[in-house]
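Shown here: the complex without one of its protein chains, the others still in place.
Up next, subunit A:
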Amino acid sequence: MKLELRGLAPGTRLGVLAGLGRSGTRAMEVPGCLLYTHCGSVPHLTHDTLDALGRLPAVTQLPLATVAEHQEVLEAFREGAAKLAGLHDTVLFCSLQDPAAPCPAGYNTSKSVSLWSAAGRIELTVPKYVAMQAAVRPDWYQSLADGDAQPAGSSLKRVRRSVERTLTHLDECVLLHQKTAELVGAELFGVVEGADVREERVRSARETAKRPVGGFVLDGFQSGVMDQALRAQLIAAVTAELPRDKPRLVLGVGRPDQVLSCVEGGVDLFEGFFPFVATERGCALCFRFAMEPDPESAVQEQNGVTEDGGSSRTEDPEHQDLQQMTRFEMNLNDRRYRDDLRPLVVGCGCYCCRNHSRAYLHHLLVTKELLAGVLLMLHNVSHYSSFFSSVREALATDRLETLKSVVLGV
């Protein structure tokens, strides 16, 4: 795996992660987002509907939490989770928790971390964890980490402990990784913890960077857990300590404005769960990311008419949990879409927007039909993916500020 960054303005990271996968032939553009899955399947989608999305991210994310209960099956199968899931041509990143599911804190010990799966809590020591990863056979995976210290209300002692434990787990992971045949060729990512304590963040980053890891996972910055301003500061502090030539992935950040802030702070990769959480609330992503102004809609906006009928709120509460609708979406459950025969987003080229209307989506949601999830997921993944293309385009042409205004609608 090799990160090739373009020589742009200092602090700007834009490039390609090349030489990926066991064959070493795949590549992923950064900044980018991974393809989020449950147990190897993009939620709601079968392979054919997934195909309708066109170019997919090169790296697929499999949260271990969504596959942990099937360890025995994977061991009997002997060819790894990607193969079992019918994902033939992808690079698989196995993270720990599911970013779209709650992870209650308070269960980690000095020797173990608790994983929250559909079958309940699974307690993992490093050897158990590595055995699970051996069954999964990922291309990349994160080390076992203690992410328990939530900023609000964590004592300094607890924060320090989580940093210590995470480093200890990493060292043990490194040793076991080297002895595990199924993980030969896989990249191990170290995890940076430290909650909201700058000192601890810097320490965690420095120490992790000393270990032989292929990349870095930034934990404890999840959307519901930390506000934007603090996150921006701490991420900058963390990435300043990390080597330039290794990728940085932040966990649990999906909202477009927060993505942009993290990109500015030196983050390369994001989990792709945001389209899914929007889908689950019956919402379609509709925020703008086209940097070329569209004259018609500019006039409409000036006249107080928004094309998409989206939320008129201009701000979202900082500590927003995943269940709440953001200003970046339109809620198709709303009666106003009942006879709106326009596509979800005018000009969107996804399968849903080419073939169906808001009225149809509204009908599917009202009647609780399964197709609602399929179509919304298709649109949302497509929209979000195009957003990331726009991010890369903005970085390449030094227009990140423009993109920020467009996305925030200001």
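Going forward, contacts are C-beta pairs under 8 Å (C-beta built on N, C-alpha and C of every residue); 3 or more make two chains touch, one makes a residue touch a chain; residues count from 1.
Operating definition for what follows: contacts and distances are computed from a predicted model.
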item: Record-based protein name (UniProt) of the chain missing from this complex, from "Centromere protein L", "Queuine tRNA-ribosyltransferase catalytic subunit 1", "AP complex subunit sigma" or "Mitochondrial inner membrane protease subunit"; value: "Queuine tRNA-ribosyltransferase catalytic subunit 1"
item: Contact with the hidden chain (one of A:F289, A:F328, A:Y360 or A:F388); value: A:Y360
item: From A:A9, A:L370 or A:V410, residue that would touch the chain that is not displayed; value: A:L370
item: Listed residues A:M1, A:L14, A:A27 or A:V42, member touching the removed chain; value: A:V42
item: Residue touching the undisplayed chain, where the options are A:M1, A:A85 or A:V267; value: A:A85
item: For subunit A, residues in touch with the removed chain; value: 38-49, 52, 66-67, 69-70, 72-73, 76-77, 84-86, 118-119, 338-339, 341, 351, 355-357, 359-360, 362-364, 366-367, 369-371, 373-375
